[in-house]
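One structure is given below, represented as structure tokens, and several questions about it will come after.
What follows is subunit A.
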Amino acid sequence: MKIQPKTLLTSAAGFLVAVAAWQLVATGPMAGGPLPTVTSVAVNLAAVVVTEAFWTSLATTVGIALLGLLTSAVAGIALGILVGSFEPFRYATVAVLEFLKPIPPIVILPLVVLVLGPTGQMSWFLVFLGCLLPIIMQTVDGVHDADPVARDTARSYGLKEPEILLRVVLPSAMPFIGTAIRVAAPGALIITVVAGLLGGGPGLGQSIYQAQAGGDYPTLYALVIVLGVLGMFFQGATSAVERRMLHWHESFREAAHR
Partner candidate 1 sequence: MNRKLLLWLLGAGTPVLLLLLWWATSLQSTDTFFPPLKDILQSFQQLWLFAHFQSDVLVSLGNLLLGYAMASAVGVALGFVIALVLVARNVLEPLIHFLRSIPPVALVPIFISLVGFGTEMRVFSIALAALFPTLIATVDGIRSVDSGLKDVARVYRFTTVEKVTQVYLPSAAPQIFSGLQVSLQVAFVVMIASEMLGPSQGIGAMTLLAQQSFMISDMWAGILLLGVIGFAANIVFSLIRRRVLAWYIGSRRLARSS
Partner candidate 2 sequence: MKTIFSTSRTSSAATAAQPGKNAMTEEIAPADTTSAPPRLDVSHLAKTYGMGDKARTVIEDLTFTVDAGEVVCIVGPSGVGKTTLLKCLAGLHPSSSGRAAIDGRTISGPPPEMALVFQDYNRSLMPWLTVRKNLMLPLRHLHLSAAELKERCDDALAAVGLSHAEHQYPWQLSGGMQQRVAIARALAYRPEILIMDEPFASVDAQTRFDLEDLCLKIRRDFNMTILVVTHDIDEAVYLADRVVVLGSKPARVLRIVDVDLPAPRDQITTRSLPEFARQRTDVLSLIKRPA
């Protein structure tokens, strides 16, 4: 579907009005207060993005998020297939997983900071834990969704169990895993920021904390804007990757026809 120029225009107008309102409030009723003006934030943003320190912390943030996501994907898929394929494992873990699922990693942040210190390792570990559970659970669902007919066919052709897992079960679980990773990806970024903001881990979260603690509000806003853009980019990139990897799957075929 093409975006009509008129729609684009109203959207741009909406954005401009919001920015103008911000500027008006910041220069009018809240002048001199904690709300920085748009111009000062813009100037700060321009000044910040040319520093090396900014790019280092940006790269650190993205690096930790991606590494955490990647490692939890590998571990999560492996554990998910294990749990999904063997009934005793599934029964043994279901209660534990269901208990842990709704508990966000921020809960154990104090402990992890205590043990690992305010380090990149600490941030990575929180991201890893935070993304692990949803990926495990989606993989388990995916394994269960595997077509039993395809499984039996493979077995009748004399494929061994590990081969069946690799060639039949895993591919059919891929859409579930893809969805899980797509859903987890923005989470990975969020947890990295949380770990920096609250646990002192390196990256943009830490920069935000420093800006807030130092009362440097224009920088604080500039960094939050950067995070928003980064978040949008993360979401866009992960859905693009998912689409590319799963182009054969039905839900995307349907979407393509629309």
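Keep in mind how these were chosen: all candidates are chains of the complex that A comes from, given by their letters.
Heads up, the rule we're going with is that a residue touches a chain if its C-beta (ideal position, glycine included) is under 8 Å from a C-beta of that chain, and two chains touch if they have at least 3 such contacts; residues count from 1.
This structure is a prediction, so every number in the text was calculated from the model and none was measured.
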item: Candidate touching subunit A in this complex, from 1 or 2; value: 1
item: Residue ranges of subunit A touching candidate 1 (in the complex, touch as defined); value: 7, 10-11, 13-15, 17-18, 34-35, 87-88, 91-96, 99, 101-104, 106-111, 113-115, 186, 189-190, 193-194, 197-198, 205, 208-209, 211-212, 215, 217, 220-221, 223-224, 227-232, 234-235
